[in-house]
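Inspection log for the structure reproduced underneath, given as structure tokens.
Just one protein chain is left out here, and the rest sit where they should.
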Amino acid sequence: MTVRVRIVTPITTQGFRRPEEVKALGGADITVDCVEVDAGPASIECAFEVALAAPGTIAKVIDAEKHGIDAVVIDCMADPGLVGAREAVAIPVLGAGQTAMHVAAMLGHRFSVVTVLKRLRSQFEQAAATFGLGGKLASVRAIGIPVLDLERDLPATERALVAEAERAVLDDGADTIVFGCTGIMGCAAAVREGLLRRGVDIPVVDPIPTAVSMAAAIARARLSQSKTAYPAPPDKSVVGYTQIGIGIELPTAAE
Amino acid sequence: MTVRVRIVTPITTQGFRRPEEVKALGGADITVDCVEVDAGPASIECAFEVALAAPGTIAKVIDAEKHGIDAVVIDCMADPGLVGAREAVAIPVLGAGQTAMHVAAMLGHRFSVVTVLKRLRSQFEQAAATFGLGGKLASVRAIGIPVLDLERDLPATERALVAEAERAVLDDGADTIVFGCTGIMGCAAAVREGLLRRGVDIPVVDPIPTAVSMAAAIARARLSQSKTAYPAPPDKSVVGYTQIGIGIELPTAAE
Amino acid sequence: MTVRVRIVTPITTQGFRRPEEVKALGGADITVDCVEVDAGPASIECAFEVALAAPGTIAKVIDAEKHGIDAVVIDCMADPGLVGAREAVAIPVLGAGQTAMHVAAMLGHRFSVVTVLKRLRSQFEQAAATFGLGGKLASVRAIGIPVLDLERDLPATERALVAEAERAVLDDGADTIVFGCTGIMGCAAAVREGLLRRGVDIPVVDPIPTAVSMAAAIARARLSQSKTAYPAPPDKSVVGYTQIGIGIELPTAAE
Amino acid sequence: MTVRVRIVTPITTQGFRRPEEVKALGGADITVDCVEVDAGPASIECAFEVALAAPGTIAKVIDAEKHGIDAVVIDCMADPGLVGAREAVAIPVLGAGQTAMHVAAMLGHRFSVVTVLKRLRSQFEQAAATFGLGGKLASVRAIGIPVLDLERDLPATERALVAEAERAVLDDGADTIVFGCTGIMGCAAAVREGLLRRGVDIPVVDPIPTAVSMAAAIARARLSQSKTAYPAPPDKSVVGYTQIGIGIELPTAAE
Amino acid sequence: MTVRVRIVTPITTQGFRRPEEVKALGGADITVDCVEVDAGPASIECAFEVALAAPGTIAKVIDAEKHGIDAVVIDCMADPGLVGAREAVAIPVLGAGQTAMHVAAMLGHRFSVVTVLKRLRSQFEQAAATFGLGGKLASVRAIGIPVLDLERDLPATERALVAEAERAVLDDGADTIVFGCTGIMGCAAAVREGLLRRGVDIPVVDPIPTAVSMAAAIARARLSQSKTAYPAPPDKSVVGYTQIGIGIELPTAAE
Partner (left out) sequence: MTVRVRIVTPITTQGFRRPEEVKALGGADITVDCVEVDAGPASIECAFEVALAAPGTIAKVIDAEKHGIDAVVIDCMADPGLVGAREAVAIPVLGAGQTAMHVAAMLGHRFSVVTVLKRLRSQFEQAAATFGLGGKLASVRAIGIPVLDLERDLPATERALVAEAERAVLDDGADTIVFGCTGIMGCAAAVREGLLRRGVDIPVVDPIPTAVSMAAAIARARLSQSKTAYPAPPDKSVVGYTQIGIGIELPTAAE
């Protein structure tokens, strides 16, 4: 049985994910594709943008289920719309943030998140605490490069990741690293190599490949989020979201 | 100095708040008004609806600041859009949920939330934990009446509130009650009386009056949310929210 | 309706509070006065002194209720006698410490307490943990100036407050500051200005004005501490406190 | 070397401790005596009474050190004045409550406190949390007999203790019992026997004998409370406690 | 690339795992085999048996690495020898207990463990707390059937699992179920069906298939436990384990 996993990228910057890198996340019996949202911010770097990304993300998750997708991964460490999307569908929906942090917690004693901007620190601290992993989070460190600039000078981005990861290990007591932005995807091997050259031997968790593997495994095991934990939303009028596909079937929807 | 407090009601059901009850929340040197959102659900009873309510709520908070309002209260115990709104403006923004739980935590040792539907339990548990008040939350109980039906038979609603509050005290060890839905506003005195008649002497926190008082006190003290905790969002393109007033000034915004 | 709030200053140093600064804490419909205790230490800087301050504080709270006061604020960040006083009366009794820490927890993600002496650190840590706010406390910092010397060189005190607050933000990750001694009252605006000049934009919570506002709001809402949480003490002989007004009505009291 | 342990009973009821039962707590190289306080309540059953008991308790601990006592045990599960007394002297001061809860935490996974009155529940919960043992506390149960009535019908007291201890094990998941009032001293063997007859095999911790043993062991090992944690109080005027021996040496003390 | 996963069953009961059920856990690019330990208990139902199972388990993990296995799963919810094995090898070693609890924590808000014997409750509570998941554990329930009797009357075992799982949901607030013994493997679908027939819609996590999927995904991503968290043991004499393959290469080993 082949499992179909869809990545929902909750931003509106066209071409953020290259088709070939998405396809390469699949395997012998997993196919992976990717969609972006129709409404939302160009990138996600604060709670304001998380809030604007959530409705479009949920719309794309609903759409994925309608088209026979087996599992969805939300492509942002802030997990925008995760809980609402889990309510809205029956297929498993995984957040890159929640999944990567749980996996990191299994690989060591304390992990650090290395992210783009310092302002995201408290967001990761609260997310970790909500997942029960507050005590496993050694630190949140930032490289000071905005999401949309990460690939502008990739070697510089990788050097900054290595430098902050090393400080996380030496200064903060981390023994595992999680990338704190899915835009960094693909650098894990290079960062791990860079750290090894400095004598630091730790796993580097790349959230999207990790979450795709987990999503496929969960779907294959015929598991999904608990519908007792995430029951379907009540049938109710919603105003203003028909353009992105929410509310379109509700008789009283208006705009 | 008169403080102007605005209540943002994050749903699209017209007439949910009566002008006279809103005005009565003011005082000698506080004026209070109320607006509803332009996009969002008819009422809020799950995370899916919280996600759909947030963008419109943030838009109205931004609008309030533009019009010289001194402080805003978000009129839903789920605090939709609270963090994003705090980033977006400089005036103090309070959530009914966060404020009421902190006040309850000051009045006793353990509080229970009495809300509308059982499915909201984990939302309150997670919110309390995020605020640091997880250990103060005795239980979440529900009366089984949807938000939009609360006023259909008000005496029945009040009887149900008294019954669940009494069980919270006797079975769960609560010593303080918080209403878990702002739609119950105005019943606190009746519920406290009903409990006293059964020999239960506990405070009953009505979230909106409490949050309005707190918001006015914070504004009067020239305090507000920390801009170090809630820095302004980056200047960035946002797609799809021009109709509700977000993104309109960004040159690359499109729809 | 005018709310009468009384500040009970739990020390025996005459003239610690100036009548005009106390009166200025009131407003359109709030009047504020202040009393000192008859027995206790000259100032409070350790647990030994907290213990000696508590009986006199409770006596003054009982006295306030007898004289028709609507709400009481205990004027020390250690909240001496708070729980016992809440048992002894029906009117709301607020501690400056508990109230200020809850308000700080609402304004940001993590607050630091800037207090007088380093030895008070564990007292604040334990208090924050008891309130549920242990995870919100970034640090406790001290300026190294005893309570009774705070006003000796006020500009120096303010400079020290700014310096420690800045370190709390930069080194400890705080985004909100709470004064850790009510003797510092009145400096919040100056300290906030000083921090802004150094590029640090954070709220500075002045505990007594904050607690007075909260006490008035709670009294106006006809709330008070839960008598299920703080039931009245049993009727019982007490020896040795008749001079400060406790035990005077108990037939078996002796000295 | 013989270790001299003094029990300070923080109430003013004469004859609460019988000399022979106190002496029997000693051994080959431990002598034990007991004093009551000069000021305070007849018994301790609430926070109001804890506050009134603390100054007299501290005075007696200071006095014990002056008279060459090697270690002191405060004879109340609420540990009145414990922290202040630890600051005031160099000899080890143990609280019955703190010591018994730590020992219980070493003997099993979860302990229940069986105390006199239900109103003490939150006091024990907060104390356990402060000691770090909140997660080890299965429940607080009460037999509904006031302190001064415990010996009125001793078999009834023991039956009530057995009944509540059994419920703690069967209903609350406790595997160890701590008496929640030092007035119950001497019943542990009988209660353990009563539980064994009902098929419940659990240790029953009698706080005063346990704390006396611990105090002697700590003194013999030349340990004491950390003076870094509990530094001596500042030299300062104290008003109103000369009668119970506090403040008498301070030049500015007045009454 | 095919990933080779080995299951180490840490007991000495021959034939506990049937080759065909082990092989069926593999897939298109995963092969799975299974070995039992040479020394240890017949089954694991207490900490005494966990201690006796650990050395043999570690020996088999070392052996697996020597034979080119890519990842190991320890086949017991108590994770015997997990930490020591992770130190001893470089290939990823997963415990059924840790992995299943993390997956359950991702599928809902609160999970219950349904295990064989009531005496295992505190073991699961402590393990969950160590993983950071203490707050996600709704309850531990037991069916009262020893490990080696689980297959004696499989329909009875499944009925008992359904009954306890249902009580976990209705009485304890669980929304996800984890089997608390790997001996129950293969019943998840039947138990989920049984629960659905009673109107309870929750995921049922079968630990071994889940851990095998996770182990393969981790190995495929070239991740493993952090060697900073789990550094190799010092080179040192070990007495008494040569028969099970530990210590054989150490020059000073003796027996």
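We just call them A, B, C, D and E in the order they show up, numbering each chain from 1.
Note that in this section a residue touches a chain if its C-beta (ideal position, glycine included) is under 8 Å from a C-beta of that chain, and two chains touch if they have at least 3 such contacts.
Computed from a predicted structure; not experimentally measured.
Considering the whole complex, the residue from D:39, D:181, D:202 or D:239 that touches the absent chain is D:202.
Residues 121-122, 125-126, 129, 134 of chain C touch the missing chain (whole complex, contact as defined above). Where chain A meets the missing chain, the touching residues are 109-110, 135, 173, 175. Where chain E meets the omitted chain, the residues involved are 12, 38-43, 45-52, 54-56, 58, 81, 83-88, 119, 122, 126, 129-130, 146, 229-231, 233-234, 236-241, 243-244, 246, 252, 255.
By definition in this document, only the chains that are shown with their structure count from here on.
Any chain touching chain D that also touches chain E appears here: B.
Each chain gets one centre point, the mean of its Cα atoms, and the points for chain A and chain C are 44 Å apart. The residues of chain B that reach two or more other chains are 109-110, 122, 126, 129, 134-135, 229-230, listed in rising order.
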